[in-house]
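The complex is shown incomplete by one protein chain, all other protein chains being positioned as in the whole.
Just so it is clear, A and B label the chains in written order, and each chain counts residues from 1 on its own.
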Amino acid sequence: MAAKILVVDDAAFMRMTIKNTVTKAGYEVVDEAENGAVAIKKYEEHKPDVVTMDITMPELDGIGAVKAIIAKDPDAKIVMVTAMGQQQMVMEAIQAGAKDFIVKPFEQERILQAIKKVLNK
Amino acid sequence: MFSDEELGVFLDELDEKIEVISDGFLQLERAGESPEVVQEIFRAAHTIKGSSAIMGYDKMSALTHEMENLFDRIRQGELRVTSEMIDVLFEALDTLKLLRDKVVGGDADVDIDPIMAKLGKYFRGESDQESGPAESQPLSVSSGGESENEPELTDAEIEIIREALLRGLNAYRIRVILDPDCQMKNVRAFMVFDRLEGMGEVIKSEPPAEQLEEGEFDREFDLVAVSEKTADELRQKILGIAEIEDARVTPVRVSDDEFTSTTSSNAEEEASLAASKTANAAADKKADGPSGMATPKTVRTVRISVDKLDNLMNLVGELVIERTRLDRFAELMESGQKSDELVDTISEISNHLGQVTGNLQDEIMKARMLPINQVFSRFPRMVRDIAHKLGKEINLVIEGRETELDRNIIEIIGEPLLHLVRNAIDHGIETAEERRQLGKPVTGMLKLKAYHEENHIVIIVEDDGRGIDPAKVKQAAIQKGVVDAESAERMSDKDAIDLIFRPGFSTAAEVSDLSGRGVGMDVVRNQIEQINGTVDVKSSPGKGTQFIIKLPLTLAIIRALMVSLANKIYAFPLANVQETIQITCNEIQLVKDREVIVVRGSVLPLVRLAELFGERSEAKDKLSVVIIGTAENMVGVVVDYLIGEQEIVIKSLGKYLGRIPGLSGATILGDGNVALIVDVQALVQEFTRKEDKVSARAG
Partner (left out) sequence: MPKSLQQHPKGPLNSLLQSGKMLANLTRKVKLMSNTSNQLVIFRLADQKYALPVDRTNEIIRMVDITPVPRSDAYVEGIINLRGKVVPVLNLHRKMGLPEGERSRDSRIVVIENGEERIGMIVDGVDEVSTYEEDELDMSDTAIGDNSFIKGIIKRDKNLWLLLDLNSIVK
């Protein structure tokens, strides 16, 4: 069964790019969320295998969302999708329990590699 | 410079690639040009070029560079493979092998200029630089196993490690290598720390943590960490992080003066450390070679130093010994009439332990196994060359090349096989002309076949040539004084053909430079018997000959018959024991002043082991006799008592003692004492030669 992925990003273009990339690689995107608060709800709803999580988003940012999700499901596999210059935030997210990260702009390979690696564990 | 281990890995891979090239050339010649084969040769040459350059073997690098260039042209369709080119290529391959031999210690200087000129001829006029696709491919040889930048440990850190080791934790050096285009390196490093902290403690990093945090490092950094996890678990954990290319985890040992009084030498520890390093490096190499390096043939392997395997095998040997002790103990308790739960429990434990050690032994044995292809793979080229030379047409068929044998046996079996193959081509298979006249297919068939049979490996060397004529063998044997006319007369055809294995016999009617090298079939048989194997021959005149070689699966652990002599214990390898019998003194007869006994119609020379070994033996009326040897060459050996069969681990007597006639090694018994292993082959030889004439006449 294809692994289920929840894509969280406030930019529709970014969500589309990620969705296309992972769908082509055989994963199933179960849903999308445009901010952290929605992400938490959708995570509850779908229990996806992997979440790709943007950091800067309105309402609730990615780090807040990671904390909330991990608090309920410590095994949640969250890959941070970040931009150059957000080092500190990534580290914070990882300490909060995110399992990996990639840096925008990314090549398709990278996000796939990251997803594959978190799934393998 | 380069360690022995690195050199070992280099040589292993070199051999592997030389074989690929050799196979490739043969395929080019047989089946013509194919893109896959050309690509494979190109890649092999490229690999050798790269690694030999790193090792500093300039000539090898230059030669393979030229080969690579040539195949690049062929690959691009700029050049076609011609039969003349194939001859040049084989010449280049020979030169390459010479260069390889030089690396392992040959001292002859190899001149590569002539062959370089010949190769260069194919693309003369075109300027050729260090260029193009060749360089853009990643080198398949990693620089694994390097140790120059490993962090030095301070005394305080060593103390921590020692503490950790005492508490049963492991200490590791870890080299982490990031993807070349990894972004946010500092966060990656942070993640590695984060993961490791969850499983242990990082006690040092190089560069220091502050620099790592700032991303002030290239692609790699080193860590020292203690953890209860295994090296592989740590490695997997780190590799679970994205954009990390590799993690090399090697155990750290601290010299043990402080907490143990035993004196295991540092050299040993270093050796095992180095071995595991090589293993890791090799594993990494396979892991980071996604560029289609794995040809369909190649098996995924980890290179482990032979020393390490030997050590493992020794440890299993210890286990086997302990098991034997436990068995004996259980027996003792049972015979003590105390049949209660305790006895049952002990028997049960003993049984289970037996199963576990058995399995462990099998697994380690398997790790020592190599496919016989290691030997077989030399033959296609050799058969081609010899057949060429003799104007014969031969189709070599190889079956069961994946059959696995203990590496020690692989090392020894090559020589006798080579001899048999040479003989088959030289004397067995007729010339094309002869075959035509005989109405046989013009192309002769030579078959090498290996397969597994019970506890043995069988290797068959078979040809459809002229076969062995028993009458001619008898005649030659009489002429050479190997046998007298009278007994030759009485011999069956089978026995007559077996005469070729007698010392002093050689079937070569004319001595050719191929097999007339003074190495007779007796040497072939000797070599095979050295490794506890047997060789048999079947032949029908006009139709062909078949040599059947049976080999044990391993040499390290064997079943043996234990006997006692003057209160000391000796072991007879069971493979060479025919049977044991009890005789009374009056059954011994004297033939020409020598003691013989008659067992089921055969007259056997009798050897009193005590006399031979200078021991005082008890005078008894009933004698225990171990009958050893092969069906045609048997000897009875008188010992004091028979003890029983058991598995023993063969240990060498070492270089210092050297070869001692009549002894082939030693083993350690359940009680810790050392027992000697009787060299059955040597005994049989020593006593049947002397007795040959006697037994022939009396029989």
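Criterion: contacts are C-beta pairs under 8 Å (C-beta built on N, C-alpha and C of every residue); 3 or more make two chains touch, one makes a residue touch a chain.
Everything numeric here is computed off the predicted structure, so don't read it as measured data.
Peer 1: Check the options B:S83, B:S492, B:N586 or B:S652 and report the residue that touches the missing chain.
Peer 2: B:S652
Peer 1: Out of B:M116, B:L353, B:L390 or B:I569, which touches the unshown chain?
Peer 2: Only one of B:M116, B:L353, B:L390 or B:I569 touches the chain omitted from view, namely B:I569.
Peer 1: Out of B:G439, B:G481 or B:P661, point to the residue that touches the absent chain in the complete complex.
Peer 2: Checking each option in B:G439, B:G481 or B:P661, the one touching the absent chain turns out to be B:P661.
Peer 1: Name every residue on chain B in touch with the hidden partner chain.
Peer 2: Here the touching residues of chain B are 257, 261-263, 265, 314, 317-318, 566-569, 612-615, 651-657, 660-663, 666, 668-669, 671-676.
The criterion applied here is as follows: only the chains that are shown with their structure count from here on.
Peer 1: What residues on chain A touch chain B, complex-wise?
Peer 2: Residue list for chain A touching chain B: 79, 82, 84, 87, 90-91, 94-95, 100-103, 110, 113-114, 117-118, 120-121.
Peer 1: For the complex, which residues does chain B have touching chain A?
Peer 2: The touching residues are 183-184, 186-187, 190-191, 194, 239-243.
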